[in-house]
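Here it is: the structure, laid out below.
Yeah, one chain of the complex is gone here, protein chain that is, but the others are all in their spots.
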Amino acid sequence: MSPGLKLVFEAWPYLLAFVVGVLIPRRQGLFERIAIGVVAALAVLLVMGLWPDKAAAADAPTPKEWPNLLNVIVFLPIFGSISVLFLPRQSPKLLRRFTMLVLGLDFLASLWLLGVPMTSGWHFQYIREWLPTFGIRYHVAVDGVSTWLVLLSTFTTPIAAYVSFGSLKTRTKDLCFSLLLLHGAMLGAFVSLDLFLFYVFWELMLVPMIILIGIWGGVEKIKAAYKFFLYTMAGSVLMLAAILYMVWTHKEIAGFVTFDYLALKNLVLPKTAALLCFGAFLLAFIIKVPMFPLHTWLPDAHVQAPTGGSIILAAVLLKLGTYGYIRFCMGMFAGPAWSAAANLAGLAVGGGVLYGALVAWKQDDVKRLVAYSSVAHMGFVMLGLFAATRAGVEGALLQMVNHGISTGALFLLVGVIYDRRHTREVREFGGLAKVMPVYAALFVLVTMSSIGVPGTNGFVGEFMVIMGAFVSLPLGSHGQLQAVLATTGVILAAVYMLSLVQKMFFGPLSNPKNANLPDLNVRETLALAPLIALIFVLGLFPNVFLDRARDSVASVIEGYQEGRKAYMGMEPGAAAKLRPRKGGNLETGYPEPPKPGGETGKKEPAPTAALDQAPPAGGAR
Amino acid sequence: MHALQKLFPPTEFALLAVILLLPLLGAIVNGVFGKRLGKEAVTTMALFAIGGSFVASLASFWLLASAQSAAHAKGSEEAVRFLWKGWEWVRISGRHDMAQLPLAIDFSYDALSGVMSLVVTGVGFLIHLYSTKYMDKDPSYHRFFAYLNLFIFSMLVLILGNSLPVLFVGWEGVGLCSYLLIGFWFDDEKNAAAGKKAFITNRIGDFGLIVAMALLVYYVGSLDWSGIEGGRSNLLTRVQMWPVGNQVPGTGFLQASMPSVAEALNRPRFVSAASLVGLALFLGCAGKSAQFPLYVWLPDAMAGPTPVSALIHAATMVTAGVYLVCRMAGVFVLSPAVMFTIALVGAGTALLAASIAFVQNDIKKVLAYSTVSQLGYMFLGVGVGAFSAGFFHVLTHAFFKACLFLAAGSVIYAMHKRIHDTDASQDMRNMGGMKKYMPKTFAAFAMAWVAIIGVPGTSGFFSKDEILFKAYTSSVAMPVAGGKIMDPRSGKVALELWGWPSWGPTVLYAMGVLGAVMTAFYMSRLVFGIFWGDFKGWKIVKGWKEPEHDEHHDDHHEHGPIEGPKPKESPWQITVPILILGALSIGAGFLNAHPVHIAPLDHFLEPVFKFANGAKDVAVAGGKGPGVALHPNAHGLMWPLMLPGLLALVAGAGGAFWVYVQQAGGPAKALAEKLPGLHALVYDKWRIDELYEETIIGAVDSLAEFAVVFDRIVVDGIVARVTAFIVAASGTGLRLIQTGHTQAYAAVMVVGVGGLGWFFVAPHAAATVKPDEASGSYQITAAPGLGYQYRWDSDGDGKPDSAEFGSQASLPVNLERGEQKTVVLEVKNAFERVSKKRVTLFRPKADASAGGPGVVQIEQGPDGQLRGVVPGQNKPIELRRPAPPPPGGPGALPVPPGLRMAPQPPGRPNPAEPHQHQPGDVH
Amino acid sequence: MMGQLVQHYVLLSTVIFMIGAVGFLVRRNILVQLMSIELMLNAVNLALVAFNRQHQGNMNGHMFAFFIMAVAAAEAAVGLAILLAFYRLKGSVNSDEAETLKH
Partner (left out) sequence: MSVGSLFFSVCALVALVGAVSTVAAKNPIRGAVGLLATIVAIAALFLKLAAQFLAAIQLIVYAGAVVVLFVFVIMLLGPDANTGEKSAKVRLSRWGGAVLLTVITGVALFVTRKGFGPLVALGPVRADFGSTEAVGGLVFRNGLVPFEIATALLIVAVVGAIAVARSKPHAKKPRPAGHETRRLFAGPLHPRDAERPLPKESAR
């Protein structure tokens, strides 16, 4: 068979996608058509990549994990942002292209994460001493949970950047710098396993986000930026205090200083201290999520932020709160988390799902409405996490990604109309479906995803969360009530989203200003297309996604249960202690802690030689 | 035949994929490319897709029928089910996360779904054909067919899905298509609002369906049909509905003050899981099938194009609820109370909707209420356990109601050509005498009319008569002996079920007959109004609005016909489908004609309803499983019970003939004038919509308004503003210090440096104690400082150990058990200043470092039983055996034999005593 | 008075330092304030050199003094430049005029 023919046989899905992509758009030039075709082919490549060829996968040896991959993923944008500083301010085209190139390369690099079977444990682990005196290391790794958040981030940020370049024409250099730095910081926070490193990234991402809101925002941008900053900061300083307390306690017991999450995870704190530390972490995370009553920064920030900023904020930044809860609260404070779960789940349902939906219903500003719908969606995510069943946590994880996709797409769509009319007031619109049919169709489609119509991604996540909460042991019979109440949130979601759709798109074209609005342009279509595609891929084949997260979720829940057992075993008033570590040195590179009971009182500082041992490359078990 | 069987084995029945994917393909092609493909291509694509699907359905049905007869010949009772497995969708958690349930996108094909898919694709094809003409002039022609094909696809997913979640995909999918099609002409705010109303009302039903799925996962552990049928016996358990959790929150403090109130509040209430599941499922069915209280969306849904009303809101989608009840029959029969509720709600809805249909003038509205009413009949049928009868009514109703709608559409089409006003061309008062102009349409309409009013021999007669007959003779038996669910552990009665009330059959039958009278009356009114009399549409032209009240008003301003086309017969694309459907509504009755003993459908469906009709997976005393109980004299009652039905026909249709043909509507007008209030009330649909608007929607709305205000004033106001105010106030205060003068800052710095200097000049005596109780050696370590020298007084007698200050920074002290000692530390710094500190050491008597089992306190619980409580834990330890009467005097708590007391370690300090000294206390 | 003790130098140094500090605090003339700073730096230098004279093991005191001089020179240059700019802004060298810091 000739190579050309072979190519056609093997690459027919991509070719088909390309051809369809070229054929679909109406009234476009050849160049735009080809661009759309390429995007379509790439999307198919991504989707095909999600299904490993099972027969081939069985035979193939376990793929090697390049330990530097995460470094590349995290630092490519960060170095990119530094490089942007050296590019000429006068040529925005160059700046934009460079930014898109870096983000695109980052996305391609992150696709490698899909090539590895995400068995439980840590992958692509990389450990490097950073500040050995303080036990601070550069320790990054991913598991099935963070992989998806990394991918979500690398997937949505280019879209957000692409959209931003369409609508923001001022101060391009600053924009590129902020976007890249924000991207790197978010990725860093998702992959770092050292609490200090995590904290650094956690705070680092605030700065570019404030710049994004504060420079390119709306009328009250400064107020919104302040509010965002102050809320987030208030939570995170408490978290820092808790981190320092844990590190200090760990040093008292184990004899050496470390900020490593995997080491601190084994620390069993006395009950009061555990509760306080849990509270501090929880506060930081639920502000970020955000959960009632700390959610009001979100609508303000969303309304004022530019479209690209809103997309990143909704799609990725909020996920840091939920991710933090899975990773740190469930990992390190299983006991307090377990005992508080039922109450917190009530808060998530009452204050998030129902309250958010009700408030969203009454909003006049489209973006504010979508922002409150975020509160409602994130309530579902938190409910799944509090339920701590496999379905619940998997559903929550899926819902995080779903929310990133559908709410990101909604913000993008709102941005489209804002660019045309410079208003977001619902009453300014009406009957838009007449003038912008494609826009209306896509808006309705994304709305369906947002309100969880089966077949789209929104349904699967909500369904799994509800099912997971209903059967949850930690929530008990309250969980069943909460699941039922959360289900009524599904009704309310339909109420507010469909009211919005009706007011915006249906009815007579009442406002003459809307009579000549152009439909979606190529840039907007290109940015939306991957999101729309993923809405269906995740809605119909969520398993390609959940398969990779399953082991990790199972081990998260296992750790949660074990942690709770250790916590319940603490006598009131007992001192902190260390749990025997499971993976031993393999995971952290640290020595075993001294056996409890033997030679208490004489705690030699940790032999520094142990720190010098080469960390395991790759770290997959 | 053999080739087909070989090609499509029962476990890999890929023909289902063909049935499903053809409409989907049509939807995608028409939706994405439709505008460019042109009208012809869209028509071809849509018809090909749905026609191919119909052909595949026919083939499948044939295969199924032959497979079933083969199985029957072998004596197998099992329902034949063809499977086509798609892929694993998600995995959800079983009860308490003990197991994972994979949910697969699987499709199955059995008798029930076979018949249903034939109806959907067959009627769907006819309606598609009809629409090619009806929607001819519409600019969004391709969009219409894309939606319609998508609807067919969703409906097929609904009926072919092998599990509840897959069914749910179709369930919401048809809701979505219904939403899109009702709002198809979205220029009109009213249409869009109707679509939204339909979707949201359906969502309320979907809420029930999700809850039902959650309950099934929790109690049964499966969501696919065979799994639910196999595990349904687990539903016969009790569920505590109240209180949620251990007790009602806040009753803890009531316990002491008002124990009776607390007990009344906390008394647990139980329901059987089967009832819960049944109710939740029925909520879903009520939403989709427009039953009370969720029927309000269906009449509004007539805002959509007429073919949509025929296909979705009459023939197929709205019967999905009945389909689901039939599908889950095995679960429903476990709860007679729920079944009776369904029957009662069905009968009630039938009457309510029929009463509204009496006075409506919009012909589509009349048909819509008629649909609601007929759906009520179906639920009456399935509610009394006559599943095949109810399902048969689905079938016949699909034919005659689709025919009625399409014929009405044909009339509207003709009227619209003259009037060009959507509302006026649907108004019955503008019609009349149409049989002259539209003979074929009239023929089809009349065939459907005789069917729906139940003229003997027509399909409506057989199906309605069967339902009425079963309403009297059939009921649902208790699923367990005596209706008592036993607790397997204690052997006691856990829950007593509610049974079928004795007055039930009579009431249901009476309601059914009354409904039949009403049906005959209002349907005849409709037919007479449209086709008899004189055409009243001459004076109506484009832009005509109905005069406000006074109908006499018109008489004074009588003027002759205005120019315009005459109503004329519709083209063949419209008449052929309605004639076919009319013929079917006459003839389809013989699929299940029990009075004449021809019942192939009943026979065909029998294996499907096996679990509803006494399968023995749940044992009842007497050897029969849960299911339907027939009246002992059922067979003999068949003919007697038919008589009231025939009388109802005669009374209803005859009455309508008298009122509307012979008296030309005079008595009706007179009655309306006599009772204007009642007439207005019924004309306004009993103002149920307004009631909902005021109560439920109003409540949610004000709740939302409250939430907005709360968000602004409390959350953003108190949480954020108050914090901000405190910070700002302290900032304002501190700002007074910030003069901006460099010197002032420098002066403050000098003060600070001075303070630090003073700190260094003054000595500080501080010490830490490291206790070691086991050996009794205590180590006191003094804090270091600038040029510090130390002097110790180790025996506390006031005289230092040495006169000179030295560099000894720590002092070991040995203590006997129980000994207390005071040590004085003196510190001298570089400036020769001296400070003193007294350290008191105490070594406790007993070694408390070895931990024993925790102490358990005994206390009397609220129920009078003794229980143990571990201090610091809330959960009491249940005592296994009841406590013997207290042997000692009052106040002496007995030690129950069931409780092992914690051994008291010798010398362990009693925790009740206030302890004086902890080891290492520094005073 | 005995031979020179390190205390004498330190005392002298302290007093000069304090004169400088008080001058900095009391005077409102930026020129004088800058000169006061020079006084303080000189006082510190003196103390450093005196201590180094007492402990002759190394000459780090000298080295520190050397660097302090360098810094002092830089400080004087920049300080006077700022003074000039300030004068251009306000037309005066009174430090009370420099109060925008509080805003």
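Letters A, B and C mark the chains in the order given here, with residues in each chain numbered from 1 onward.
Just so we're on the same page, a residue touches a chain if its C-beta (ideal position, glycine included) is under 8 Å from a C-beta of that chain, and two chains touch if they have at least 3 such contacts.
Keep in mind that what you see is a predicted model, and the values were worked out from it rather than measured.
Q: Would you write out the residues of subunit C that touch the absent chain, in ascending order?
A: 1-12, 14-16, 18-20, 22-23, 25-29, 31-32, 34-36, 38-39, 42, 45-46, 49-50, 52-54, 56, 58-60, 62-63, 65-67, 69-78, 80-85, 87-88, 91-94
Simple rule for what comes next: only the chains that are shown with their structure count from here on.
Q: If you average the CA atoms of subunit A and of subunit B, how far apart do the two points sit, in angstrom?
A: 30
Q: Measuring from the mean C-alpha position of subunit B to the mean C-alpha position of subunit C, what distance in angstrom results?
A: Roughly 81 Å, centre to centre.
Q: Could you give the separation in Å between the centres of subunit A and subunit C, each centre being the mean of its C-alpha atoms?
A: 55
Q: Using the touch definition up top, name the residues of subunit B that touch subunit C in the complex.
A: Residue list for subunit B touching subunit C: 735, 738-743, 746-747, 750.
Q: Which residues, counting only subunit A, touch subunit B once they are in their complex?
A: Residues 24, 26, 227, 292-296, 355, 358-359, 361-363, 389-392, 394-395, 431, 433-434, 444, 448, 453-455, 459-460, 463-464, 466-468, 470-473, 476-478, 480-481, 483-484, 487-488, 490-492, 494-495, 498-499, 502, 505-509, 540-543, 546, 550, 557, 571-572, 601 of subunit A touch subunit B in their complex.
Q: For the complex, give me every residue of subunit C touching subunit B.
A: 21, 24-26, 28, 33, 95-96, 98-103
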